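Excluded from the complex is one protein chain; the other protein chains are retained at their positions.
Our next item is subunit A:
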Amino acid sequence: MVLEATMICIDNSEWMRNGDYAPNRFQAQADAVNIICGAKTQSNPENTVGVLTMAGKGVRVLVTPTSDLGKILACMHGLEIGGEMNLAAGIQVAQLALKHRQNKKQQQRIIVFAGSPIKHDKKMLEMIGRKLKKNSVALDIVDFGEEDDGKPEKLEALLSAVNNNDTSHIVHVPAGPNALSDVLINTPIFTRDGEGGSGFAAAAAAAAAGGVSGFDFGVDPNLDPELALALRVSMEEERARQEAAAKKAAEEAAKEKGGEQQPASQDTTMTEGPSASASEAENKKDDLMDDENALLQRALAMSMDDTTSSHDVRDTDMSEAAADDPDLQLALQLSVQDSAKEGNDVSKLLADQSFVSSILATLPGVDPNDPSVKDLLASMQNQSEKKDEDKGPDGDEKK
């Protein structure tokens, strides 16, 4: 359990947009950083880790060495990609940050992610390496991303200048199907001294393998049953909520369109009613019930009313709704023209089983074969029959 202060130098240059590491180089790098931070803090609780970015406007220290993992992970959010990486400056700033660490007993280590081409020459890198060695700072280099001519040689030269008794390492990660973090887990960057870090590395490797073999949510139920259960329950709740929200949206749309025919909308709410009550979301059910009750009462009142008044209500409703549907508009105009002669045409239209069922079919969430819909249609038929009897044997009786 080596007591260590680590500074991680992140490459956030333009070269990190490339997608040859899934999903893109920068994201792969960020995942690797997260795993490294976790491993370091787990292997010794007094270890500290800090992060800095090398590209962008300039070298910027995001967080000074701290043992608070949350702070480190939070600072990885909202990082912008851009600019060019300045490796020399990044390493020097990292060295300075380590020099001012709070616990002087910690060993100093820098981990560099070198993804873009290196513009410094070999000599300068060697000088930097010697200075690090002189101040007994260890250096780990992750060579990924751009494969420049001479980049591996430069980095190897840097490593040999820094390396003191095998405390420094270099890893070359070519682009491929394996995630950057998975490749790193098996390297000495993690498994140094074969203790502590290897425990975390083993767990991380198991989690990675578990993700591949299809554990739900990437959490092994054997390792952490409570977490797996919590994740599963929240996923189901989210799904149910989304379904209910989708139904409500459909119902809203149906209400708008179905205002032309109060019974039709009543049908939709009736069909919504059973399905809404079937859903698990209690709140949504209450809302639907309220809407449904109001509409139901309105529909009942209308059907109880005098035919003339109901007729007028229906007319106004139809004219409001007609704005939505041009086909219906045409039909309404026809019916309005005729209504002077025969006020029953509207009811005739409504009584027309095929017409009503075709209208109902266009409404989302309504199944014309639904028995409740059929019942209503039947009751409508009876009403229209009654009216027909009143007015005369004009009504079409179709069943």
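The rule we apply is simple: a residue touches a chain if its C-beta (ideal position, glycine included) is under 8 Å from a C-beta of that chain, and two chains touch if they have at least 3 such contacts; residues count from 1.
Simple rule for what comes next: contacts and distances are computed from a predicted model.
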Query raised in the report: Which name from "Elongator complex protein 6", "Aspartate aminotransferase", "Prolactin" or "PITH domain-containing protein 1" does UniProt give the chain that's left off?
Result: "PITH domain-containing protein 1"
Query - Touching residue (missing chain; options A:Arg109, A:Lys133, A:Lys154 or A:Lys247) - result: A:Lys133
Requested in this report: Specify the residue from the set A:Glu46, A:Asp121 or A:Asp375 that touches the hidden chain.
Outcome: A:Glu46
Report summary line: Among the options A:Arg17, A:Lys99, A:Lys119 or A:Arg239, the absent chain makes contact with A:Lys99
Query - Of A:Asn18, A:Asn34, A:Asn164 or A:Asn178, the residue in touch with the unshown chain - result: A:Asn164
Requested in this report: Considering the whole complex rather than only what is displayed, give the residues of subunit A touching the chain that is not shown.
Outcome: 45-46, 99, 104, 130, 133-136, 164-165
